[in-house]
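The complex appears here without one of its protein chains, the remainder shown in place.
== subunit A ==
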Amino acid sequence: MTLSRRELLKHGLALGSLAPFAVGLAAGEPTAPLMARRVAVYGPERASRALRQGFSRAGWQSTFAGRLNVLELARSRPGYWIAGFADDAELVLLTSLAAGRGRIVALGRHAPQAHSVRSWKTNSPVSFQESNPRDWRRDLGGLYAALADHTPLSPHADTRPGQRVVAAPRDAREHSFLIRV
């Protein structure tokens, strides 16, 4: 697939799933203010729906943004929260693109009944236990909302990470993320 900007615009992908947040950000208009408590959720639809429920319960608004498109992220304007699920390849691309343009607030690795969430924002280990095997993504949404709510809006927050990492589950293939672009 040719990924020129022309092609993306032609297929309406340049604004992509952040279009709801991009209202008012059309060419020539001023940049929107920081979108507090609004998050674009990426990943498989079913998993994303559950994550969004978790955010909703914490009072956040969310939009389903489809499968992760890291090139779209690279073009997005600053000040947005994104969260969701990615495979190994997508995670490499995502964390790579975040350098210099975003904050990785949390990354998670998930296997059945085994989860490891690492946050670069809290000063305590991020423990995460699923309340119900079927609801863990919703629980994760709640956790991520809580982590995001503790994030100061100032870009010069004076915190250090709680980088104690719970042993990552073996063979975890599902990765979650919370990033402020």
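Methods note: a residue touches a chain if its C-beta (ideal position, glycine included) is under 8 Å from a C-beta of that chain, and two chains touch if they have at least 3 such contacts; residues count from 1.
Criterion: contacts and distances are computed from a predicted model.
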item	value
Candidate names "NADH-quinone oxidoreductase subunit D", "4-cresol dehydrogenase", "Peptide/nickel transport system permease protein" or "Fe-S cluster assembly protein SufD"; UniProt protein name, chain not shown	"4-cresol dehydrogenase"
Chain not shown: contacting residue from A:57, A:77 or A:173	A:173
Sites on subunit A contacted by the missing partner chain, in the whole complex	1-6, 70-71, 74, 87-89, 91-93, 95-105, 109, 116, 120-121, 151, 155-161, 163, 168-173, 180
